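Apart from one protein chain that is not included, each protein chain of the complex appears where it belongs.
Here is chain A:
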Amino acid sequence: MTDNPSPLKFHVPEPEVRPGGTPDFSNVPIPKAGSVDRPPVDVDPRTIRDLAYSIIRVLNREGDAVGPWAGTLTDEEQLDGLRHMMTLRTFDARMQMAQRQGKTSFYMQHMGEEAVSCAFRKALNPGDMNFPTYRQAGLLIAGGYPMVDMMNQIYSNEKDPLKGRQLPIMYSAKEHGFFSISGNLTTQYIQAVGWAMASAIKGDTKIAVGWVGDGATAESDFHAALVFASTYKAPVILNIVNNQWAISTFQGIARGGSGTFAARGLGFGIAALRVDGNDYLAVHAVAKWAAERARSNLGPTLVEYVTYRVGAHSTSDDPSAYRPKTESDAWPLGDPVIRLKNHLIRRGQWSDERHKQTEAEILETVISAQKEAESHGTLHAGGKPSTRDMFEGVYAEMPPHLRRQRQKAGV
């Protein structure tokens, strides 16, 4: 028994800066590009615990690719990557505008996070399966999924592959390794582990990828996923996209006293890495490393992508109410598109002029896809999925009660 105990205090973490303050990321340690070791893929996870606290970076300030993680992509592949990120950014801008014009109800953009999903996609094989959140459309863009189909889904029009049933951007594209997005947070992280376990049970060669944001790691599904992945050594990559903000809630509320989100993996004995999420080359290198581990029966890898959500959470959100407007300018890891562009210019593979020209070409491609999609309708105008579609697909075979309801609805 303690005599005269002092009163307890309730602790609630707060971000360092709020609107009106000066953005300051000086407390975010950014290791030099090229300074983090690249262990062999069969490394014992217990010996690389420091990788959960550092940041793997390839592109340095000068635009050179340096260190042991460099060199996983050819110039041509890097040029493709740049185009994918530029395409995603243009796609986002057009769809964001379409939402503002009332052509759809809702949109979520990727501004600042384009490298994560675009680069990651290039480390996968056909047949691998992503279980994405709502901010990984780069998996589709970089995987060659038709933009028109994405827009048809966003518009809930007559060509919507999902028949108007789902909220915009909650795509589903099995052939492209893109699992149906739920919209509920973290529910699919453990499903990725289950899918990977199934692949192992069947002696297949496919791997799975779970995706979650920093805030949503707080959901219990996250912890269940880590337990199962660890226990069954599932061939899965568990991605955490730490973009600093969960709507208005800064990442410290989900992270608590843990140093990093990657460090969450250590207690489970899972190999855990942190990577510069705004560095296309670093993201690809780490994804490739993790995929190799999964494919070699070496088990799961947890990867934290350190990035920043430049835009609003969604078209329903206004970030100026909870963070300084200029905070994204102060973000120390820069812009993923500009960084890869500068690197390619430095290598003599690219120029400002070609960049501008490509931007114009991409805009034209996106606009032409948009025109095609809009010819099939937008949310409130033109062709739309039928009321009949609403009743289909609840079950494989429509039960009598639903058939009666459909008749009652007169469709």
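Just so it is clear, contacts are C-beta pairs under 8 Å (C-beta built on N, C-alpha and C of every residue); 3 or more make two chains touch, one makes a residue touch a chain; residues count from 1.
Definition applied: contacts and distances are computed from a predicted model.
*Asks:* Name the absent chain as its UniProt record does, using one of the following: "3-methyl-2-oxobutanoate dehydrogenase (2-methylpropanoyl-transferring)", "Arginine/ornithine transport system permease protein", "Sulfate adenylyltransferase subunit 2" or "Iron ABC transporter".
*Replies:* Cross-referencing UniProt, the chain left out corresponds to "3-methyl-2-oxobutanoate dehydrogenase (2-methylpropanoyl-transferring)".
*Asks:* In the complete assembly, which of A:219, A:279, A:304 or A:327 touches the absent chain?
*Replies:* A:219
*Asks:* Write down which of A:160, A:276, A:335 or A:374 is the residue touching the left-out chain.
*Replies:* A:160
*Asks:* With respect to the chain omitted from the figure, which of A:172, A:316, A:351 or A:368 is a touching residue?
*Replies:* Considering the complete complex, A:316 is the one touching the chain left out.
*Asks:* Using the touch rule from the top, list residues of chain A that touch the missing partner.
*Replies:* On the side of chain A, residues 10, 12, 14, 18, 105-106, 156-157, 160, 163-168, 170, 182-186, 215-216, 218-221, 246-249, 253-254, 256, 316-317, 321-322, 379, 384-385, 387, 389-391, 394, 401-402, 405-406, 409, 411 touch the unshown chain.
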